[in-house]
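Read the structure below first, then the notes.
The other protein chains are all here in position, but one chain of the complex has been omitted.
And then chain A:
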Amino acid sequence: MMSTTVTTDQFMQAIMDTLYMVGMSLFVGSLIGIPIGILLVVTRPGGVLESKMLYAIINPVINIVRSLPFIILLVAIIPFTRLIVQTSIGTSAAIVPLIIYIAPYIGRLVENSLLEVNPGILEAAEAMGATPFQVIWYFLLPEAVGSLILSLTTATIGLIGATAMAGTVGGGGVGDLAIVYGYQRFDTVVVIATVVVLIIFVQGIQSFGNILARKIRRY
């Protein structure tokens, strides 16, 4: 019979921490990332608000942030994290780097989703005399909603992976539990339980995203 040193309460707490970190960073990350994705699409050459300068600034900045592995980003921006949440350890301290990590990722995914929209529809919008804002709001976004949901699903799953490293700054969560108890204390049960929980999370989120996208697309 296998035994474990982790209590059910500890395990539940870890799940709650993971959900909290994913939820918060997804929410704030989307608030930043979606506008970034839109900006990338509308300012690119040939876009409805073409701006060489803006595009030339946003595009490389995103690439720079995206080229950092999360574990490095996490420690590299500790001073910034401290500035924002007054601490560099704990769940809240993990959320700041998670947001910095996920926002550009969401930006890129949103950009890809919006670029998939049939250019003919944008031409029709322009022929109707729509303002750039109207083009985005009435044409670009509604046509991309299904794809945007799938993009956010991908981002969420990416976030779950990243939260596993949040333990480095004492962020908690199931990933942390697996490393501290499972790996460092040879508690196989915790490792297995964590893996199971993560699989259920990812499967659940992906299925939910797929169903939602299909329902919204209707075509």
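For the reader, a short list of remarks on this structure follows.
Note that in this section contacts are C-beta pairs under 8 Å (C-beta built on N, C-alpha and C of every residue); 3 or more make two chains touch, one makes a residue touch a chain; residues count from 1.
Throughout what follows, contacts and distances are computed from a predicted model.
Among the names given as "Sodium/panthothenate symporter", "3-methyl-2-oxobutanoate dehydrogenase subunit VorB", "Universal stress protein" or "Methionine ABC transporter ATP-binding protein", UniProt records the absent chain under the name "Methionine ABC transporter ATP-binding protein".
Contact with the omitted chain, checked across A:Ser92, A:Gln134, A:Thr168 or A:Gln206, is made by A:Gln134. If you put the hidden chain back, the residue from A:Leu54, A:Ile71, A:Val197 or A:Ile216 that touches it is A:Ile216.
When the missing chain is restored to the complex, the residue among A:Asn118, A:Thr188 or A:Asn210 that touches it is A:Asn118. Interface residues of chain A facing the missing partner chain: 118, 120-121, 123-124, 126-131, 134, 138-139, 142-143, 145-146, 216-219.
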